[in-house]
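In this view, the complex is presented without one of its protein chains, the others remaining in place.
For reference, chains read A, B and C in written order, and residue numbers begin at 1 within each chain.
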Amino acid sequence: MTLFRALRRPTAAFGAVVVVIWVACALFAGLLAPYDPLISTTALVEPFSRGPDGKLFLLGTDMLGRDILSRLIFGARTVVLWAGLATATAYVVGIVGGLAAGFYRGAVDQILSFAANVILSFPVLVLYILIIVTLGSSGANIVLAVTFASAPAIFRIVRALAIEIREQDFVNAAITQGEGAIRIMLFDILPNATGPLVVDACLRVGYTAITIGILGFLGLGLPPPTPDWGTMVNEGRAMAMVFPYLVIFPCLAISSLMLGLSLLADGLREASREGSRA
Amino acid sequence: MFNFTTLTGGKPHPEVPALAEQFRGGQIDRREFLRTVAWLGVTAASAAAFAGVAPGAALAEEPKMGGVLRIAVAVQEITDPALVSWVEGSNLLRNVVEFLTKVDADNITHPFLAKSWEPSEDLKVWTFQLQPNVKWSNGDAFTTEDVVFNIKRWTDANSKSSNKSSFAAITSVDVKDTLTFSITLNRAILSIPEMFYAYTCPILHRDFDKVGAPWPKNPVGTGPYALAEYGVGQKAIFKRREGYWGKKPYLDEVRYIDLGSEISAHIAALAAGQVDFIARITANDIELVKKLPKVQLLTAHAASTVCIRMQTDQKPFDDIRVRRAVLLAADNAQMVKLAYRDLGVVGENHHVAPFQPEYFKLPAVARDVAGAKALLAEAGYKDGIDLTLVLGNTQGRWEQDTAQVLQQNCAEAGIRVKLNVLPATEYWPIWNKAPFALTFWVHRPLAVMTLDLAYRSTAAWNEAHFKSPEFDAALDKAMAIVDPKQRALAMQAVEKIVQDAAIMVQPFWADKFTAASTRVQGLRLHPSDYHDLTTVHLA
Amino acid sequence: MTRYAAIKLAEALAVMLAVSFLVYLVLEANARDVAVKVLGQFSTEPQRDLWLAENGYNQPFIVRYLRWLWNFVRGDWGVSSHYREPVAVMLPPRLLRTGILAGLALLVMVPASFVLGILAGMREGTRTDRAISFASVVTTSVPEFASAVFLSAIFVFWLGWLPGASTTPGFAWEEVVLPVLVLALYATGYLARITRASMAEVMMQPYVRTALMKGASPARIVFRHALRNALVAPITVIMLQIPWLLSGVIVVEVYFAYKGFGTLLYEASLNGDVALIEACAMVSVLVIVVTQLASDVLYTLLNPRISFARRPDGAA
Partner (left out) sequence: MTAIVEITDLHIALPKGADRHWAVEAVSLAVAPAEILCVVGESGSGKSVLASAIMGALPRGLRRASGNIRFKGEEITRLPESRLRAMRGRDVAMIFQEPMASLNPAIRVGRQIEEVFEIHAPAMAGAERTSRALDLMREMRLPEPAAMARRFPHQLSGGQCQRVVIAMALAFTPALLIADEPTTALDVTTQARILDLIRNLRAEHGQGILFVTHDFGVVADIADRVAVMRHGRLVEIGAVEQVLNDPRHDYTRQLLAAVPSLTPRVRADTGAAPALRLEGVSKNFGTVRAVDDVTFEVPRGGTVAIVGESGSGKSTLAKAVIRLLEPSAGRVLVEDADFARLGRGELMRRRRLVQMIFQDPHGSLNPNRTVGDVLTRAGVLGGLAAGGARAQAAELIELVGLEPTALQRRPAAFSGGQRQRIGIARALAMRPAIVVADESVSALDVSVQKQVLELLDRLQSRGGLTMLFITHDLRVAAQIADRIAVMQRGRIVEFGRAVQILLSPEHPYTAELVAAAPGRAWQARRAMASTETL
């Protein structure tokens, strides 16, 4: 419902289209990409031009002669997959903790909140760097790092929402009916928290994508040759002044994904605000 | 018959006339001739006169004195100059401490702290005469005592310096007087004078160990500059000192600025005129540098390379078929083309460069993906094999790019290579430990110097764990031959052994690049990355 | 009030304690690794054993931790294994440089974002609002590394107006322009959005209606009535954004070779410089904990409704 209302706004619809395009790229990379993103042909073919073998490279090739468009499309898979997966894991952890803390309060809340405070006291990037440097760079470790770094923030949101919803009378009704705690959390509290959580998730996937980008940029990203937008920027950076398209396209990719998610989140937020006003 | 003058003024070494004959006959080139006779103690001037080289044109006007040269470079920790493991560090030291000899950018050895040298006929006893009137910066006179102290220090049983294996052949050092000493070797080594210019061989004051490391706290030297400030990761400042024994350098001050590991930051600083000279740029940066106004690009061929070596005693590389399959799958030409922008020379997997004097051309080995697959199947890997290649981008991202091309090449043959890219500083601690790793090797003027360091069974830096008595013997033989042509012939066996053993993919020889502001003059790029700032002046 | 402050302080100390334990656990649980990092690759096993023994690494972990903590509290932060300098000596100048950078970034972004956010939030839904909101979404969608690339392409290589890297050990105006711009560009949009939301919310409050009904002019409504209440949230958010700024600082400092805290931490991480990482992590956490405390206090000072009893929404 809220989604449809959100999509009536042109900016949100635009955002949704951008996000859908990237998700489609991630899902159907193999079908959409014109070339193999890992195979070198001719290095540094300019965008919209053909290599010596007559192949057309819409966005050019990188310094190893790999098609940039194909790498962007496969890079979407890396970014959307890992950012999505990492955010999802973080959400599972954050939701479980947040529901428990918000519902039970007391000692459970204090312990979990303290743990969250401790983790949130690290600047995010410092936390990522510590984890990646200690454990090495791999998709799984990125998921771990994101979970570790994001779960406390999600925990706080869920906890705040849970406390708020916990005060609503329908929860009190369920309690006085002798409903079990788990059922209350899952059927009464969680479904009513989804609005703000979906908005937050949109933004968080974006931030995670950016963070994966930053890690790639700092040379701590996924091991090569995995196509990854941040790493593409990092790789192309040295030559960016002469071959600007090497970095412009991946920068545009990551910015457009983030922009799409932000606009979508904005739209959803506005729409749910309207919905609650009506 | 031409009369060669020697550094000592004595009779030239008996091999000199033969070399002159070969040069005349066109069997060896001019460069080779000049290099070899220089080792044998012939003065550069007389060798040049013989070879018909016009003496360097006198400078039109005397360069301007004064000024501060700012260099962007990593300012790392220096503990003991004999243990320096990175060239940049030696370049910093070079302003204060000096060497017995000096090898110029054309690989010709010149006198330095040693005024002259003279080998015995069998090349096993070398007599050196020191420069008189050299004073240490603390006022002491420079004598053979200092030299002996250093050589003993390098070759001591407890020495951790790579010099220990370089000079393992030294059996004794004999002091004749305060300015004369001789060293005795257990085998003939022709390149001894050149070896004294290795970056780990600066001559320290005889009392160095009394104060000890780290060097910045104990920076006594014979050089033209004195250390004024040293901040690891930040900067190092050297100021010209009075009382230098040699020609007064032009610059008042040399300032090294650490700009971090981002080469793009270095270039940006150069573009903005914040530094005058950046120590290192990579092939990927040169298009940009070429576009910058008031910036000069300096390039040189160099025998520096990456070795993607496999440890012969580690699984699965203990099976030569696996190693050979990797070599057959690798497309060295594509690696230089893509990863190094075609700014190098294709390597032949034996660590001897075509432009090195002792190079012998072996028959080309063609890339053979089918053959690689067959070998793998034979070795029991019908479904391909998974390998992890460790690398550290110690010289820049092109190392990783090289590895990525190799990764693609190998994939065609069913060899799935996973890249484990470590930060440079994390790589060096394990460079010789990983079974499959990519290591950068700096230029050395002679291939035998590198081979001696890296592939001799007992060598400290034998990262491939290559143990071959035939190789050791073949190398000994080649190292003792003065005649370059003969030496090249002897190298055939050496190269063949290395290539056949398939211990590494050595894809290409990487050209050297640096960039400097156009106001920096008199700078010549040394293939070993050694910076000689005594000739540099600012316009 | 004192009680509240005392509780907050105790909480902050507990967090610091837990952080210190985590940091020590991650970095020094494996003593042998530490020895290799400190003594270097060429050290021998007996040397390492000796070093471990000399430095008390053979004691139980918890004893080591407590001793480390005690030293840390006394200001003995160990010696950097890479720079060979006492960490406590190295950090202050680096922090100062980063402080200058972050301070300048705040100086640019706070007024800019307040003006934009207020303009947009004053009249929700107008064209100005939509334009500002959209622009801030766009700028916050461009990560710092991307804007650093774009800005230096323009100002360093194309126009040649500004230096692309920091080389002076002291401070130079022209060197901080780009880093500050990159930091501010990203954060301004975010802060403007918060200001806008806060302003829009305040403009819907009954007391704004009261002011309108008093006959107050729009300027009076905005400056006298709305602004102070609307800025409470953004100002507290600024404090809470410091950790985030710190992350951005790492990227920007690395990119522009600015020798501040960010590059130090980054290089320390790459070099496995244990003592330095520990100190940097502790300092950054301290900065955050202190700013959060400050945010709480500031919130109370700015908002007479709250007397140290409740925390701002979303700042729980």
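We adopt the following convention: a residue touches a chain if its C-beta (ideal position, glycine included) is under 8 Å from a C-beta of that chain, and two chains touch if they have at least 3 such contacts.
Quantities reported herein were computed from a predicted structural model and do not represent experimental measurements.
Put simply, the hidden chain is in touch with A, C once you look at the whole complex.
Within the set A:3, A:175 or A:198, the residue that contacts the chain not displayed is A:175. From the set C:32, C:67, C:130 or C:214, the residue in touch with the chain omitted from the display is C:214, counting the whole complex. Within the whole complex, the absent chain has one touching residue among A:89, A:138 or A:192, and that is A:192. Although one chain is not displayed, its contacts with chain A can still be listed: residues 168-170, 172-180, 187-188, 191-192. Considering the complete assembly, chain C touches the hidden chain via residues 125, 205-207, 209-217, 220, 224-225, 228-229, 302-305.
Simple rule for what comes next: only the chains that are shown with their structure count from here on.
The distance from the centre of chain A to the centre of chain B, each centre being the mean of the chain's C-alpha atoms, comes to 48 Å. In whole angstrom, the spacing between the mean C-alpha positions of chain A and chain C is 22.
The residues of chain C that reach two or more other chains are 157, 254, 270, 272, listed in rising order. Touching two or more other chains at once are residues 237, 240-241 of chain A.
Across the complex, chain B meets chain C through its residues 70, 72, 77, 83, 160, 214, 232-235, 257-262, 264-269, 271-275, 288, 423-426, 428-430.
The residues of chain B lying in touch with chain A in their complex are 263-264, 282, 284-285, 287-288, 291, 334, 337-339, 341, 393, 397, 400-401, 403-405, 407-408, 411, 418-421, 423. Taken together, the chain A residues at the contact with chain B in this complex read 38-40, 43, 63-65, 136-137, 219, 223-225, 235, 237-243.
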